[in-house]
Structure formats: structure tokens, C-alpha cells
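See below for the structure under consideration.
For this depiction, one protein chain was excluded, whereas all remaining protein chains were kept in their positions.
Right, chain A next:
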Amino acid sequence: MHCIVTGGNVKVLAKAVHSLSRIGDELYVEPQEDGLALRSVNSSRSAYACFLFAPLFFSRYSITSGDNFRCKMAIKSVQSVFRSLTTLEKTVEKCHIDLDKQKDRLTFTLHCKHGLLKTHNLSFQDSESLQAVFDKDSYANVFRAQPRLLVDTVVHFPPSLDEVTVSVSDERMWVRNHVEEEAEASKAMLTELCLASDEFDHFAAQAHNSVTFCLKELRGLLVFAESTGLPVSMYLDEPGSPVVLSVTDSVLEGNFVLATLSDDPSLRKNSSKGAHTAAPPPPDDFMNDDMDSYLIAMDTSIAPGPSNTGPPPPSLSGDTRSKRPAAVSHKARILIEEAEEEETDDLDRLPNKKFRSLFFGSVLPPSSQLSTQPMTSQEVLASDSEEEN
């Protein structure tokens, strides 16, 4: 893989990395045909973020086609490459990103003013593919707003606040902090504010839902959106279904998927039993029924989510082949697709590739991503005319 980012886009890339660092500790890098994907997920799998940079974002983008390369690395190391944003803006002219397969290294070379070259060699680990399954089109409530609106809303809540509840009606959106019932309800301060529909660029509330999710991870997206001035789209559905926030531009797309509290008492019961009961069937949109294909294998290092979300989820270390329920604890988990790298079985490889194209939004406007028809070929928006190997 070899790509070059020039000018102001270096800063945008840096900001994306910084905002991904608010989610998890590791950065998953995956160069794809439709662009470079940078992803991160938190340890409890309740927050996932992905930035996809189209080939047009780069002044040069070449990948070895057919090569399913993906890796992960400590996000702190990548952050240290792009440490000071103001310095980046002033001195960096270009950034080269090269993959050295032999040495398992990803090299970031910053071409700065006065002929200065800063080279960072970051080692990576092979990783499983990381993708969240979500379909923005199927969501009942869609909103779009200037980032300023959301920043101004979020400022009223203390930085330490974990969870916030968003409720929508036809004309309004209420945002208030969420307080666990069992906790000291009498001692906690409650903050609430109300946004009118005309403050949004787009406000379509078909279902009057109320969802609760973690605010902390959202702030990373807001910082990115505010600095790039891109409007933020918000997709809400019923409790338990993750909330999706995204920023889109012609050359990049960022999606933050945050799990929401599910208030379904039956799910709560399930979790206390250890969640080995039959799972609700996942959305009926996979092309094949092969269980192996949609593994929701979790990391062996499972940490429970924020302390007030009830019993910790059961460890899923051993059995990666069993199907896991979508909502493991009463905090619904994001359905995450992870295919084990070790699976050299071609049969298994193939459906995964298809999943990637099905479930991951390219820079095309979100068409039905979960169609049951196989997608024959994806329209190449921006071919890299320089490198047609």
C-alpha cells in the first residue's frame, strides 16, 4: 500500500485519528478498493467508529489489489505521528504512508518545510476484520445538524458524565443526563435541554423513541465535525438498537456507532443467566446462513462496560464459532463482524469479502446496504488513474 496525503488533508487525517483515539486503544487500518478505512472499537464493544477516506482524498492512493491486508496498531503511536495539529498545519506539506510487509511496518513520512523529513516506522499486528453492522436507511429517526448545535448541547453536561438520554417527538428533541435507578438518584443532578426541530438542517422523527448512550465517545466525533465544519447526521431507533452518527463529505465518511441501553426486561433476564440462551436472529440480510460467517467473536480481554450497566457480559474467549446474541447485557452490543485471520478456508473468505462490500458504506450515498441480492460490482467512483496495475 502506498498513499500520499497533501496539504490540508493531513490535518483532517490527523483529526480523524485523534477522534478515533477517544473510542479505543487500537487503530485498525484496512486499505480497501474504495478507500482507506481507519476503525476503532472500545473494549466493551459498545462504541465503534470508522473513517473511510476515498481514493480522491489522497493525491496518490495505490493498493495491491486482491490483497486482503489489514492490521491494527496502538493508536497512541499513530497519534504521536500527528501530535501537534498546529505544527502540522504550518509545516507539513505531504504525508506518505507506506506498507512494508517484510518488516511488518507501516511507515509514515512527513515531508515538511525546508526539506525536513520525519519518518515514523510503526509496527503493526495482523488483525481480524472489524466491522459493525448497521443500516442507516432502516432507522426510523434521522436528523442532521450543524456541529455547533451539538457542541452547544453537550457543553451543558459535565465531562465526566457517562450516559445521556435523547428523546424525540415530532417537533422536538430532548437531551438529558441519564441516572441509574439504583444509584443515588436523590443526589444526582439532572440536566435537561430541549432542541426544536427548526434548529436542525433535517429533522425526521417517525417514531417517538428515547435512547440512552454514552456521551464520552460522542465527543470525539463532535470535535472532528466542528473543526471540519461538516454537518452531523444522527440516526436513532428504538432502545437497544445502536445510535449512529455520521459525517460525510465527498471524499470521506465517518461513522460512529454507539450502543444504547435496551430497556427490554427479557434481555436483562438473559444477561443474568449468562446469555447463552437462544439469540434473537440477526437482521435477515446476510447472503448465506453460514454460522461461521457472522461471528461476533469478542476479544479475549473483555472488560465490562461502564460500571452502572448491570452484570458484566460473559467472556466469549473460547468459542468463537458459536453465534452470540445481539444484546449480551442490558446494554445492547453493536453487532460486530469479525472474521478470524486464521481461517484460510477460501469458502469462508469469500462471504466475508461480500459482507465488507455489503455492510460497509462506501462513499456512495447510503443505498440499501443490507440487500439480500448479491452486489455484483461496486461502482468505482474515483479510480486511481495513476496506478492501474
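Throughout what follows, a contact is a pair of C-beta atoms (placed from the backbone, for glycine too) under 8 Å apart; a residue touches a chain by one contact, two chains touch by 3 or more; residues count from 1.
The rule is short, and it goes like this: contacts and distances are computed from a predicted model.
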I want to check something: the complex is missing a chain, and I'd like its UniProt protein name from "Protoheme IX farnesyltransferase, mitochondrial", "Transcription factor PRE6-like", "T-complex protein 1 subunit epsilon" or "Checkpoint protein".
"Checkpoint protein"
Kindly state which of the options A:195, A:214, A:236 or A:261 is in contact with the chain not pictured.
A:195
I'm checking contacts with the chain that's been left out. Which of A:91, A:146, A:210 or A:227 qualifies?
A:146
Spell out, residue by residue, where the missing chain touches chain A.
146, 152, 155-156, 158, 185-196, 198-199
